[in-house]
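Missing here: one protein chain of the complex. Every other protein chain is in place.
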Amino acid sequence: MREILVLAEHRLGKLRDITFEMLTKGRQLALEAGATLSIALLGYGVESLAEELADYADEVLLIEEKRLENFNSEYYQQVLSHIILERKPEVIFLGHTSYGLELAPALAIKLNIPIVTDVIDVYFEDGKFMAIRDFYGGKLQAKVSLRKSTQYIATIRPGVFKAEKGKRRGNVNKLSPPDLTDITYKKFIELVKPPAEAVDISTADIVVAVGRGIGDAKNLHLIEELSNVLGGVVACSRPIVDMGWLPKERQVGISGKTVKPKLYLAVGISGQFYHVYGMMNSELIIAINKDPHAPIFNVADYGIVGDLFEILPRLTKKILEEKSAGASSQ
Amino acid sequence: MEIIVCVKHVPETAEADLVIDESRKRIKTEDLVFDINEWDEYALEEAVLLKEKYGGSVTVITIGPEDAEDTLRKCLAKGADKAIRVTDKAIEGSDGYAIAKILYNVVKDLRFDLILCGAQASDDGYAVVGVMLASLLGIPYATMVRKMEIGDGVAKVTRELEDGLEEIVEVKLPAVLTIQTGINKPRYASIMSIRRARQKEISVLDLKAVNLAEDEVGEKGSWVIVDELFVPVRKKKGEILSGDLDQVVSKIVEVMKERGVLK
Partner (left out) sequence: MTAKILEKEELMLIKKLDFNVCLQCGRCTSSCPIFPKTGLNARTLVRKSLYFVSPLTVHPPLDLSDVNKVWDCTTCNICVVRCPRDVKPMDIVVGLRSILIERGEVPPTIIDALENIYKFGNPFGLSRSKRVEWAKDLNVKRVSEGNKAGLLYFVGCVPSYESRAQEVARSIAITLNGLGIDFSILGEKENCCGNEVYSLGEKGLFEVLVEENTKLFQQYGVNKIITTSPHCFNALKNRYKLNDIEVQHYTQFFADLIDKNKLKFSKSIDKKIAFHDPCYLGRHNNVFDEPRRILENIPGVELVELRHSKSRSICCEGGGGRMWYDPPGEESRLAEDRVNEAVELGVDILAVACPFCLLTLEDALKKTGNEDKIQIKDVMEVVRECL
């Protein structure tokens, strides 16, 4: 029987969203291919997570061992290799995440299984395993095919598939961990939580986010002025933090915060995936960018193609006018 | 410390209009400006900083045609000591796996304490080469490194996770580390220093010199083959406004009012 195997991703006692997103796609692919869907859950003291996952697949493979308590690519690789060699799943999904990328390419080399990464879709076509992925920061996409094999690995981009409420009841199969070789050359030391912050952008109703298009730190006042009249908070994309113009707590994106405000204004942000991931579920997304091909326009509800230095002052002024008109009419 | 840095010469596409060529597998590059891949720039800076602190040498390796030497010279100007370029017609169409195989063949006979790569490349974003290279070499690795400390035969690194979290991992050297942006502030390479770097030699190797057969690289040697590039279909039925700025701004403010965000 063909099998699709998904590696569950969890941290700090909770399953991460990517796990459920992969399962949505896994279920769809399993249906199309007439395959079963299994989940591999590695960890220590994660039995409750296994129960939660049983709603989403035909089988949950639970492997618990003290050395699996914290993610370590080497131990995970040992366990997964063992499972893959035994069960020979045709397709293996991992998240295109910090954990997934640390593990998947090594697994591919070790087991000699073709791998494609950061996919936004996968499917079988005429017996070939195909994927769709972004190129050039999302400005273009490509249909790619994998070399013919009996097995394939794909890392799935977070935020593309929607996590769906599980319907099926599968069984939890507690497997005894294979004999693990002790690893001394790679040690997990500790998890570092971000420092306490002055402003939590993830709770704001209105977020005005700035990207590289602002050009210089001295121009940030345009963003602040707009944010002030809207009563929102200022956020930014990664390059702004890399340059040291705003603190990390203001960063929206995969390695920063995920926000779902009522209004998200993306100013001078190109909209590359790792940023979009952090804001795409905002209720109203308005983007300002002078490049009509900027990927941000793929997620925006409204887009203004133009020079932000011309638009921001006008926008700030108009909003002020509207607000004072509203106030005076009361 | 002997450090190897793998760098890629990539097109700058953020402000450019991209045109897919007749093969539909590549973009037209005549009008594009190329430069070192941003992640690799941070990796190189980290290597040079380590060299300045601990002594030793930095070797940069790239796979590409003659104009990729511009990137190598920039690295030499910034403090790399040696440069190697691997080139061969057969390499065209290589995915991360094929590239990792080539790098493995170059590196396996060299002495090194550390190999640094950018976490990903801005053109294809596969993000696999570093880890695959480490696996082929059979040495430890860590990805998405935001900070590193070299200890006695080990590297203690801070890896970037999601949601603002980070994790600290320790790997024994020699190791491969893939570098995330923001780890340092890359220095400037002046035109004069790049010119002076012309005096440093770049070794050019072809497939024969690295003991690889044609079918181990290119599309034949890859796991992923690009069938067709295309312009993404705009998924969201969003409205794009352009034209007279005052009108556009008024329209947007109307929308904001309707959605109740102007309170």
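As written, the chain order gives the labels A and B, with residue 1 at the start of each chain.
As a convention for this text, contacts are C-beta pairs under 8 Å (C-beta built on N, C-alpha and C of every residue); 3 or more make two chains touch, one makes a residue touch a chain.
Keep in mind that this is a model prediction, so the values were computed, not measured.
Across the complete structure, the visible chains that the omitted chain touches are A, B. Only one of B:T29, B:S57 or B:S193 touches the chain withheld from this view, namely B:S193. Residue B:E15 is the one among B:E15, B:E201 or B:D215 that touches the chain not shown. Residues 215-218, 221, 243, 307, 309-310, 313 of chain A touch the missing chain (whole complex, contact as defined above). Not every partner is drawn; the one left out touches chain B at residues 12, 14-17, 31, 33, 35, 52, 78, 185-195.
One rule holds for everything that comes next: only the chains that are shown with their structure count from here on.
In whole angstrom, the spacing between the mean C-alpha positions of chain A and chain B is 21.
The touching residues of chain B, counted against chain A in their complex, run 11, 13-15, 17-18, 20, 27, 96-97, 100, 122-128, 131-132, 134-136, 140-144, 156, 158-172, 180-182, 222-232, 234-236, 238-242, 245-246, 248-250, 252-253, 255-257, 259-263. Residues 11, 16, 71, 73, 96-99, 101-102, 104-106, 108-110, 114-118, 130-131, 133-147, 158, 184-194, 205-206, 212, 230-231, 238-239, 241-242, 248-249, 251, 254-258, 262-263, 270, 283-286, 291-293, 295, 297-306, 310-311, 314-315, 318-319, 322-323, 326 of chain A touch chain B in their complex.
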